[in-house]
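Take this structure, written in structure tokens, and hold onto it; I'll ask about it next.
One chain of protein is taken out of this complex; the other chains stay put.
All chains are identified by letter, namely A and B, in their written order; residue positions are counted from 1 within each chain.
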Amino acid sequence: MVAVDAAVPTGRVPAQEAGRLTPGRVLAWACLVVIVLITLFPFYWMLRTALSNGTTLATAGSSWLPVDFTWGAFRRVLGLATLEEAQAEGGTGSAVDFWVYLRNSVLVAALITAGQVFFGALAAYAFARMRWPGRDAVFFVVLTALMVPPIFTQLPNFLLMRDLGLVNTYAALVLPFFFMTPFAVFFLRQFLLGIPREIEEAARLDGAGHVRTFFRVIVPMSWGPITTLALLQYVQAWNEYFWPLLVGSERSVRTLTVALGVFRAQTPQGNPDWPGLMAATLIAALPVLLLFIAFGRRIVDSIGFSGIK
Amino acid sequence: MKRRLTVAATALLLALAPGCAAERPPADSGGWDETGEVTYWMWDANQLPAYQRCADDFEARNPDVDIAIEQVGWDYYWGRLLTAFVANSAPDVFVDHTSKYGDYTTRGLIEPLDDLIARDGPDLAQYVEGTGDLWVGDDGRRYGLPKDFDAVGLFYNAAMAREAGITPEQMQDLTWNPQDGGTYGDVLARLTVDRNGVRGDEPGFDPRNVETYGLGIDYPPGGGSGQTQWSFLTATLGWSHTDKPLWGTRFNYDDPRFQETVAWWRSLIDKGYMPPVEQSVGTELSQLMQAGRVALVSEGSWNISTFAKLGGIELATAPTPIGPQGHRAAMTNSLADSIAAGSPNKGAAWKWVRYLASPECQEMVARGGVVVPAIASVVPTAEATIGAHGLDITPFTRQLHEGTAFPFPAAHHAADVDSIMESAMERVMAGSADPSSLTAANEQVNALFTQG
């Protein structure tokens, strides 16, 4: 890859001076508006469906407003509806322990993110800033993990978890992702390559070892990319589906993505609970959305450029 | 370089050796404890409340056994069950399906019940005829006590039928044959309406521009059994899936009677009475009925409560049509509770299964108004409760009372048969292959059994 230019672009440079309305610019704006509309429309449709009544939804498939408006779907998802209420609106008779699933999702995603970012940063530092025999070869080998199809490793990993007796524990949900993800190592290494050597040299001359340099100099300097990486990995872990389904389907450790299955068809050729599913999706996306609003500018501003060039 | 390769290869082999040794089948030696927690899996969320009442009642009678019911939707049920068996965390008792349990018996994963039944009952005569036999495997042993049964029938939009001038009485006595479709075919044509309001049996009907189709079609169209799609037609011709009703080893998809039926069924698409199969990917029939896109569907009785709940639409039920030989036919299937062979407390599990099969518990299930229990004495209760919720289930159950029901063709290699037939039927129904191509599919299917 190329060496990284550590100069952090501000992202605040004003774009081309606005005001001149040429046909080209009108067309460009039109493109942008269309893309944004296509991006947002499904979210509106989710909301509209989530506020509809499941038993009459299909009678007005093309209605732009909620069909037979009700908060029932949100009440079902949050476990506030009684069984009778839920079934009367096309929901299931199954209890939804929303807060348990939420706790599990937060816990699992947070643990995975913490492990990946911390260990990823350590490894990235060793790969980018230290010289040791076999470094490049090891880095290449770690990168090959990117090519391994998840389905290939998931079943043996599942057997491993079984043999360790960890199925249906948090450990099983977290461990395979906890120690490394090639993307994190790669992402941070590319950033660290760009930090001017002198800064580190100064620290070393003051007598700091690598460990101290790492924690006192490198980590504070890399806070931007680290946050970005953490948010990206958090989103990824939050949305992980197949692995939690395999090893964490039991109620006590079930995550939100797996729990969404409650709203899918419960009998052969049965109807999914569309409003419930959409309400649950919106609610499940909410915590991530909140994180995103809190750190949004940082992600949006720094996504990627630290990782590439 | 060469030496390095050798070293690498040796290292690899050393690494693989324990890997291979580790893939042994999971431990299958369960225990016969009479106490402890019994986990119970079921898929139908609608029935959960009734079964929870059974569990509460059971726990009151057996204080040293706890029942933990877990409901897993059908879409995930079999996948999760499989991984649970691999992980040695299978439920002690689970609701089993006739199309699946063959896979579990051949692998020794579920417990035969013959000795237990001989010791503790129940008397198998208490069941609706035919439901119990489905649970005798090809090894002659019984793997489940039937809990309920289902049958195939017709759901139709009553308001649309009235508008088309079709009376409920007519609907109860439809006829069918593979040449002109009989009165069943007439009704489907009559119920079809194009965008200009012209009916399917009127001049000027535009089959490319249909507002409401007479008949709905499932995707995929039928698989190996055609349970709700075509089996109720083929069976009126005297055709059967296999050489013997259960655990057959030769399939009959090459029979002209079967292929004629499929040809008639497919002709509905060309005539515009049924949606093209490619448009049927995704939506469930009940939603299409609700949206007014189809007027009639053939469906299983297990979905009657789903249909009854549909708002903004007036529905009615009817039995399947009478065929050329003068009788109706409907495939019937029954679900049962099976005990995992690896369960540590099979004694307690058996107590629970035994209770589930008792009239006390099935009475509660009958009052749940979702399914019809297999115990004959509570069938009237279930028929009344379901009827009170809006839809009459007797057009379905009469097939069992009148002896026109036939069992689901349980067979080995069910997943492979389904997968072969699903794609073969799909090609035929999509118009890219002729019904005669099903002969080749039949050879593929039968080869599964000769290869052993």
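Here is the rule we use: a contact is a pair of C-beta atoms (placed from the backbone, for glycine too) under 8 Å apart; a residue touches a chain by one contact, two chains touch by 3 or more.
Just so we're on the same page, contacts and distances are computed from a predicted model.
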item: Protein that the absent chain corresponds to, by UniProt name, given "Formate dehydrogenase iron-sulfur subunit", "Rod shape-determining protein MreD", "Sugar ABC transporter permease" or "Glycosyltransferase family 2 protein"; value: "Sugar ABC transporter permease"
item: Residue among B:Asp133, B:Asp416 or B:Asp434 that touches the chain left out of view; value: B:Asp416
item: Hidden partner chain, touching residue among B:Arg61, B:Arg107, B:Arg162 or B:His389; value: B:Arg107
item: Option from A:Ala86, A:Leu175 or A:Ala230 whose C-beta touches the chain left out; value: A:Leu175
item: Interface with the unshown chain - residue positions in subunit A; value: 1-3, 5, 9, 11-16, 24-25, 28-29, 31-32, 35-36, 38-40, 42-43, 45-46, 58, 61-62, 115, 119-120, 122-123, 125-133, 135-157, 159-160, 175-180, 183, 185, 193, 197, 201, 204, 209-211, 214, 235, 238-239, 241-242, 257, 260, 272, 274, 277-278, 281, 284-285, 288-289, 292, 296-297, 299-305, 307-309
item: Missing-partner contacts on subunit B, residue numbers; value: 12, 15-16, 19-20, 22-26, 79, 82-83, 85-86, 103, 107-109, 219-220, 275-283, 287-288, 291, 293, 415-416, 419, 422-423, 426-427, 430, 432
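FYI, only the chains that are shown with their structure count from here on.
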item: Euclidean distance of C-alpha centroids - subunit A vs subunit B, Å; value: 38
item: In the complex, subunit A residues that touch subunit B; value: 53, 55-59, 61, 68, 83, 87-88, 90, 92-94, 158-159, 161-163, 167-168, 245-247, 249-251, 261-262, 264-272
item: Complex contact set, residues of subunit B against subunit A; value: 22-23, 43-49, 70-76, 80, 83-84, 86-89, 218, 228, 284-288, 290-292, 299-300, 302-303, 306, 309-313
